[in-house]
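Below is the structure I would like to discuss, written out as structure tokens.
Just one protein chain is left out here, and the rest sit where they should.
Take a look at chain A:
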Amino acid sequence: TARPCMLISSSVALDFVLIGRTSAFLLLHQARAERFFRSDHTNNWAVLVCTSRFWFNYRHVANTLSVYRSVKRLGIPDSHIVLMLADDMACNHRNPKPATVFSHKNMELNVYGDDVEVDYRGYEVTVENFLRVLTGRLPPSTPRSKRLLSDDHSNILIYLTGHGGNGFLKFQDSEEISNVELADAFEQMWQKRRYNELLFIIDTCQGASMYERFYSPNLMALASSQVGEDSLSHQPDLAIGVHLMDRYTFYLLEFLEDIHPASQANMNDLFKVCPKSQCVSTPGHRTDLFQRDPGSVLITDFFGSVRKVEITMETINLTVPGIPLERFGGEPHTETALAYVDQLPVAQIIHQKPKQKDWHPPDGFILGLWTLILLVFFRTYGIKHLKHIF
């Protein structure tokens, strides 16, 4: 569970001076009101995109799945996550451990898990679909899980990874999205107030070029490398045979594993993730379009989903007074116990005791085999040995 006492006292210390215990309650109430308004969002969304296919781009899928795992662990439900994976690594023919995607070498952490919900998979991950998800211009037949149904009080996290260059990001090895298109898409989202605040993280080569052209308000962007630098991968695993993660996302995952839903870590800590000594490339960030001070923005404002909650004070009196709570049905019914039909004969599958098989006389194959052996023997050594048998 959370640590509520620490939470209240820290926010109180931020805003008010704690004078005495009697006045503390009034201050607590105001502190809660302050916390309600510190961030304007009521729900969280995440759009996580991996844009490369082929087995040797395993690390991009692992990047995206590790961010997915963190985001789910911190509370965002699957209905609020749009996960786009351009290729299927877990069930790839070359995966020596099927149904797993590892992020640490020696197979320490399986980020695929049991509970993955991929919304756009394989060839559905295209620039067109990505822009349609962002702007909301999807055909009417699109199901709810494939839509970004955010409103003006949603905080959205967008994570892109793949191969990129100066001003573009490559999708599926066949098309690219440019930074101008991305900036225009965000502007259209702002025009329709489809987000309250947006955090954009990109882990590609020359990733900083992708956020250069943003011009809409309330955007914060992080990139794994500057223009002219390459983002490097982290560790290869010798059993799987490919690089498992990119450096920036590896250290980002390490940072996020320490965050829990009640954590007070803020964006300044996120900017310090993966310095040049660890990442070899220089991560960059952009906060000029963001209205709040990054030091006051919690990590869980974007990565988690901490709901604002109010106690229901008013109720409507619908009861006719005087009628007590009644028990349904007087005597207990005797019903036959329901059981599942024995569809899986477990006893036959799991051999705990070898079943006693009936003896059958040897059938044709064994008879023929022995006849052949005898014939060869007597042919080689002569029929006269037969008298030793009979």
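As a working rule, a contact is a pair of C-beta atoms (placed from the backbone, for glycine too) under 8 Å apart; a residue touches a chain by one contact, two chains touch by 3 or more; residues count from 1.
Note that contacts and distances are computed from a predicted model.
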| item | value |
| --- | --- |
| Protein name, per the UniProt record, of whichever chain is missing from view ("Enoyl reductase (ER) domain-containing protein", "RCC1 domain containing 1", "DNA polymerase delta subunit 4" or "GPI transamidase component PIG-S") | "GPI transamidase component PIG-S" |
| Of A:L238, A:V309 or A:V341, the residue in touch with the unshown chain | A:V309 |
| Options A:P139, A:P345 or A:G364, residue touching the unrepresented chain | A:P139 |
| Which residue of A:E108, A:D152 or A:D293 touches the chain not shown here | A:D152 |
| Option from A:G75, A:G113, A:G165 or A:P294 whose C-beta touches the chain left out | A:G75 |
| Contact partner of the left-out chain, one of A:R94, A:R121 or A:K192 | A:K192 |
| Touching residues on chain A - with respect to the absent chain | 1-2, 4, 7-8, 25, 28-29, 32-33, 36-37, 40, 42-43, 75-79, 127-128, 131-132, 135-139, 143-145, 147, 149, 151-153, 178, 180-181, 184-185, 188, 191-193, 261-262, 305-320, 325-329, 332 |
